[in-house]
Each structure stands twice: as C-alpha cells, then as structure tokens.
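Below is one structure, written out as structure tokens; comments come after it.
For this view, one protein chain was removed and the others were kept in their places.
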C-alpha cells in the first residue's frame, strides 16, 4: 500500500466508491456541490466547503443534492429517506451547527428502532467537521462528540488517519444504524497510505497505534497525532507509551483498553473535548471501575479547558492538548506516588 | 422550619418571590399560563403543563408570557432579553425538546461572555423537566444534564429536595450567568420542609445529605432519594454510606467529594443519565485522577442503561437506578478485592 | 366533491369504517383511562376523524405518513392493526412496538406508518425524506405529514415547506387546525387565521377546507396527493376541525368554553354528517353502516380484552432493539 492520500481525499474516495457500489447511497448538504442557481451555470463549483465531496455531483447529478440552510429539514430528510429505502450521507458542515437540528438526530434517528420495537431501519450517515486549529473561533471549532456518544442508538466514529478515515466511512455507509462521522478540519491535509481498493474497518475495534510498556495513552481523532509526537519525545527519554486509538467512541472497545492498562498499570486519556462529561472522563471512569486493580498510579486526563474556543492564535494554540502536555501527563503518572490535586 | 411544601410548590414559590422582588424577572414558555386565545376568555387556565407556574400570570399579567410552539424563537428571545436588560426565566417544558433549540443555549447564551471578551451579561434561567417514571416514553423521559454540563459557560442545577429546589432557583434567578435548572417530573409531589421566607443556596457547594464512614455515594437529583432508601437497607446490615449531593453539576464541588472519598476509601456514583460521557463517569474520572490514593476498591457507577427510555411500566421500572441496585453496588465495593469486569 | 360522484360504495364504506374505528377506539380509551387502566399521557383524536380518513383514503401501504403525539387516528387510517395498537397503549409485549413505544410512538413500517411523534414538528422533515426517497427511486410513492396548528409555528415545519417546494417533493402537509396547541388558542399563537396562507411565501399551493367534512377533505387531499404523485410538488392542506376531548386525558379544559366541544359534537360530528349525506343521496343504506358499527364495537371490545390479558414485556427487552448490531 504505497499510495499516499490526504485525509480529505481518503474521505472523498470512500464516497465515490460507495456511490458506485450502491445506488441507494445519496449525498446531501449545504454546498456539497455548490453553484446551483448561480449565474455561472456551474452546478459543481465547490464540492463541499473544504472540498470533501468533490466530483460527486458531476458523476451522480441526481443523487447529490445541495440543500438550503435548513439543517432541521435536510438532516431530518436524510433520516426519513433512510427509513424509507435510501442510504443517505448527510453533511452537517460544522458539528457546531448541531444545535439547530439535534432533535432529528437524537430523538428521531437514534430512537426509531427502539421506540418502534425493532420495527425500523435507519441507515443514515452524518458527516461533520469538528475541532480547533483553523482560527475559526467559538462557533466553528468545537469537538462535541461526547454529546453524541452519550445518546443510545447512535454510533460515533472519530478517525485519526487517512487510512482509517476511508475504511471507517465505508463501514459507516454499509452500517444499518445511524452513524455520526467526525472529521477534524485541521487534519484534511494530513497524508498517509491509503489503498485504492475499497476496504472497511469494523466499528468497536481499537487500533494499537504504537506499542509500549510504560504507560497506556488512549487518544482519538487528531489527538492520536499529538500522542504520536509526544511518544517520540518520551522515547528519547526512555519512556515507551502504548497508544490506543478506539476509533469509534460508540461502540467502544473497552477490552483493548483494559488489556493495555493491565500491562502498563498507568493511563493517560487525551481528548480534544472540554473536560466535563467528556470522552476522557468516560474512558477514565470505565478503567477506574473495570480495571482498577491494574492501576499503579492516578489516571490523568488531558483535555481542552472548560472554556469556549478562542479566536486569537495566541490563545487557540494553548487551547488544544499539545504533545508537550501529553508528555508531561505521561511523566506525571510515571513519577507520581500519590494523586495530587489538579 | 416546620412548613411542608411539595417540590412543585417550592419552585412555584421561588418564582413568586423573585418576581415580587425584581421587576426585571419575566417568565415565558408554552402554556405556563395557558388559555390565551381560548374560548373561555381565561388567561390562566393551566399555570404550566404540570402546574409549576400557577398564579403568576394572574399576579403579573405583563411579565408572564405564553409562547407559541417555537422553542428556538422563545428560548432565543429569553437569551436576547437577558442580554438587554431583563432577567428572564424561560421554561423548556421537557428537556427532551432541547434538540430544536440547543443552538440558542450552547452557542449563544453560553458563549456571549467569552466570545465578546467579557463585554456581555446574560442572566437567563431555563427551567426544564427531566427524568423517567411517568410512563412518558422515549421522547419525554430523558435526563440529559450531562450534555449541558459539558458546555463551558452554562451553570447546571439539579435539585434533590423541595428545600434545595427553592433555594437554588432563587440563586439561579439572581445569578448573572446562564443557568439550566432541572426539575424531575416524578419528584413534583415530594414533600419537604421549606421556609416561607426567601433564601438562597450557593452554587458549587455540595450537601452531605447523610454521613457515614463506609462508602461515599455521590448522587444527584432524584437519585439522592433512591440513595437515601438504599442507605436504610444498608444501615440495617451495618453499612453506613455517606451521601454527597453536589446539587449543581456545573460548577461542581470537587473538594467535598474528594474529602468524603478520602475518609471512606470507596466510591459509588449514581446517575439517572445514560452511562456514556455521563455525570457518573465525570465524577468517577475526577476521583480516579485527583483522589486516587484514597481509593481502596474500584469505583462503581450506577446509571440507566445505554438504551432509550421504554414506555411499558414493566420496562421503565427496571430502567431507572433503583435503591436495590445502589445497595448492591455499595456491597460490591465493600466486598470487592479486585475490579471485576461488568 | 359532490357526494354522488366518483366515490365507489367500497370506498365510502372504507371511509366510514375508518372513522368509526377511530371514534370507538378513542371513546373507549377515554373510559379505560378514567378507570386508570392505561399508563402515561394519551392524546385523543376523536372529532378529527374525517381528516385522517379522508386523506388516507388516497394512500396505499406503499405510501408513508408521519404523525404526531395525537396519532391513533392516523395509525388506524393508515391500516395499523387495531389490536396491536391497543396492546401497545397498554404497554404489553404484544403491542405493535413490543410495548416500548406507547401511545406517542406507534409505528408500523410495513403499513407506511412512520410513527406517532412526541416532538411537535418532528414529522415534516422526515416526510421530506420520504418524498426524496420516492423521487430518487422513482417509486411513485407519496408522503403525508400530519401536524397541528400549534406545530405550524415550529421551524422544522416551516423549513420543510421550503425544502419540499424547491425539490418539488411528492409530499402533502396536512395541518389539523383544531384551534388549540395544548391550552393556547390559535388566535393567540399566530396572527393569521388561515395557516394555508403560509404556503405562498414558500412557493407551494395552500388550501383550507372544513376538516369535519369527509368529502371536502377527501376531495382536496385527492387533488394534493394526485399533484404529488404526478411530480408537481407539495401542497399545504389545512383542515379546520375540533377535538372533542381535552389536549390529553386529564386536561380540565378550563381554557375553553364547555359548549365549544359540545356544540362541535352536536353539529359538526363527521360521522353523523357522513351518514346523513350518504343515506340522503341514496348511496349507502343505513343498515350497511349499522353493520359496521356493530363490527367495530366488537373489535374494540376484543382489543381491550386481549390487551389486558397480554403479557408484559420481559425485562430482557430493556436493552434490545437499541441497534441493529452494536
């Protein structure tokens, strides 16, 4: 697998392949093509706000739909279409916009199967951009996957590499349950090996991104990249961390996390989300409940602060958990004899 | 303080007293008066879906407003009114309806002060009903305070008794930040001592509802009542639990929790929410990070399952964490030599 | 629609049977709830039967409807099994949704019933999706969203008007204007009298009819559904009607003049009007309608008896059906 592809193009390729494979797959969202109704008569001017849906409209004109700015209506339409025979991929441009359409996701799509006694299938995928780093300020930089992870009935995918992004998106499209697919906007240009052929990666199977015996670092999404950077610094100091990337927060591969903690005895959880009721707290709590006896030191959570995302580069750069903060937390759990207060 | 009042009337009294004290306090929501535009010419027919706002419209006709079924518009209006001189109490009838109006709460109210560099004040209170127990099924029985707790800029209040409900609501109305106030619909008839005079209870100060040296039980909202029932059963077995009720999930009184765990060495967290990224996981994780050395056994979380709330009484009755499940978890952390997998 | 024209005897009998079934179902629930036999919140549809029956007379199992918290009438008109519905409302394992949904979440995908919905305004976006699905698959299916006057102020509905208009979706929005959203009268919650007027600002036709008149509803719905099926896009159809009972069972109704519902029952009962018109016109004999009355009374009796005798769901059901696979 020598071919390199960016995170963005890996996602794009997954959609191209799935649309070719299954004509029930449709794509809808704001400016995913771009140009409809414009004076240039060009129906695919953008291919998505940052280009993730390039080329799809041209290839599948009737199955790729630009939408008005009406997230409730079109996310709901994706859900209704999924319940009635299609397999839509809807794009919620930024996850920050969930607040105008969350009902269709968490009360409708997520609950149909249960409320209706197993009498429903809702194979909808909602792709959405998350994360800080582009100086996009408080309403365009949030992480928010903890909110979706909390909701029974949703599956939540947070890929950390181009390879995973393609394979997990293909799985998402083929999955019969509603899936929320998180794409970090600061990762789109990240390159990595991506096979040309179609492949799928199962949900709920963690990836041990790096092996190491000293400390288990659970990280997800862009934080896996930061953990990898921290690993290099630490390796130079003789500290070997094991990086576990759950890849999906729901379902969560708890076993792999417990096994790693059982071998290292120490846990750091890295999460770009705010700290409270976060994915970091979720993993930390599960370990404190189910692998407690393996722990030889306090668990450390490395998260963004309990504050909105700031605009200024001077502040945003210290907002996101950095490789340095991860490395410090690792040193901390190795050195720590007692749990000190934050 | 001999006077008994129901949880419902304690809340009602707080609003009456605050409206009398400060004419900037207004109340708006669906059918909080009820009857406007009806053929009986009766402008206060309901006083709220379950009666919490009784008598307010009659007393303050111009400051109590029924709204159309347009949660985005009227919750947003409450936020805008708060930013421009009033101190509104908006009622989101059931917290389950947050999905149609969350944007105005989490992207607007919660972020104004930060985004605008300290150049804003948004003293809005959003009262809302939560919780299972009334056979109201999947879309009218959710808990959801973890979602709000995650968001910086919001304060989140979850009272467990009529006394606390009154004192905390008065604090909420006087607070200058946006506050989400959770009322458990199955607690409205619960009676307790409530002083007639106005009083306030500070946010971020946990209440030690019961002292005990064997196990710390952190519980909130209706779960405090269930923990109290469990305490009786356990006391008969010679086990004394200490019940810590944080009263507000944001801010959270971490110190009192750590102090209790330092004295008992054991922790059970009880939360009516679903398990993932929940309040239970939040407290468990904080303790595993900041009071780890005090722990003599795995932490146990007692939550509702990762499934929507079922309608049938036969199922709903086993959905909510029961006193029995709490007692079992307490016995578990006392007996446990090793952390067993769930 | 002239009563004499177009409608076959069979279709007339079906319309009457639907309305009678809904009426008896709801009247019986009203009694059973008063006897504290039924858990939870229940919203009765009695008085509004002509809307569900008239609209659904044009739909097959392949077509879809989205419903509301007041959904029993739509479910019955769409062909859901009455006994399964009753058992569901009693929370039994034999219910249409295994007892997990209850009154507010009755659905049957095999009948194109996309579900009652506890969220006011939850249905219209979903029905846009049904229309989109039908359009992409060229299936000829139609989607109908029922909603109330109160729901017509919800952004989800208003956005759906626009979305369906620009995509020319094969859908119909049926607003059941019963004059109230809970305890709040329409003259307070909106500043226009005819909700159909909203259609114009979004570029689709809007029509207002007497929702107590089965024939008026059926005629207007036939045109709207025909338009949709022919690919000419959505319609907003407003039906003015009255609910006979309170907003939910237990509602004291002090917001409306007690005569309001009584008068509607006395002078605008869709079943009475239907019977008078078809018998006057000599299209159906009174005896044929009487026979339906007897048949339905028995069906409802059996439904209640069977629901009461049915088992509760097993506790093992608590965490099944959350996902298809997890």
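Assorted remarks:
Order of writing sets the labels: A, B and C. Residues in every chain begin at 1.
The rule is short, and it goes like this: a contact is a pair of C-beta atoms (placed from the backbone, for glycine too) under 8 Å apart; a residue touches a chain by one contact, two chains touch by 3 or more.
Owing to the predicted nature of the structure, the values given are computational and were not obtained by experimental measurement.
Looking at the complex as a whole, the chain kept out of the display touches A, B, C. Across B:78, B:92 or B:273, the single residue that touches the chain missing here is B:78. From the options B:177, B:214 or B:259, the residue with contact to the unseen chain in the full assembly is B:177.
From the options B:40, B:120 or B:318, the residue with contact to the unseen chain in the full assembly is B:120. Interface with the hidden chain, as seen from chain A, comprises residues 30-31, 34-40, 42, 45-46, 49, 66, 68-73, 96-97, 99-100, 134-140, 305-308, 310-315, 318-319.
Summarising the interface, chain B meets the missing chain with residues 24, 26, 28, 62-63, 65, 67-68, 70, 72-86, 88, 103-104, 107-108, 112-121, 152-153, 155, 175-177, 204, 251.
In the full complex, chain C contacts the hidden chain through residues 153-156, 158-159, 162, 165-166, 188-192, 197-204.
Please note the rule applied: only the chains that are shown with their structure count from here on.
Seen from the Cα centre of chain C, the chain whose own Cα centre is farthest off is A.
If each chain is reduced to the centroid of its CA atoms, chain B and chain C end up 36 Å from each other.
Rounded to a whole number, the gap between the C-alpha centres of chain A and chain B is 30 angstrom.
With centres taken as mean Cα positions, chain C sits 40 Å from chain A. Annotation for chain B: residues touching 2 or more other chains are 72, 96-97, 99-100, 137-139, 305-308, 310-311. Counting partner chains per residue, chain C has residues 95, 97, 99-101, 105, 117-119, 155-156, 322 touching two or more of them.
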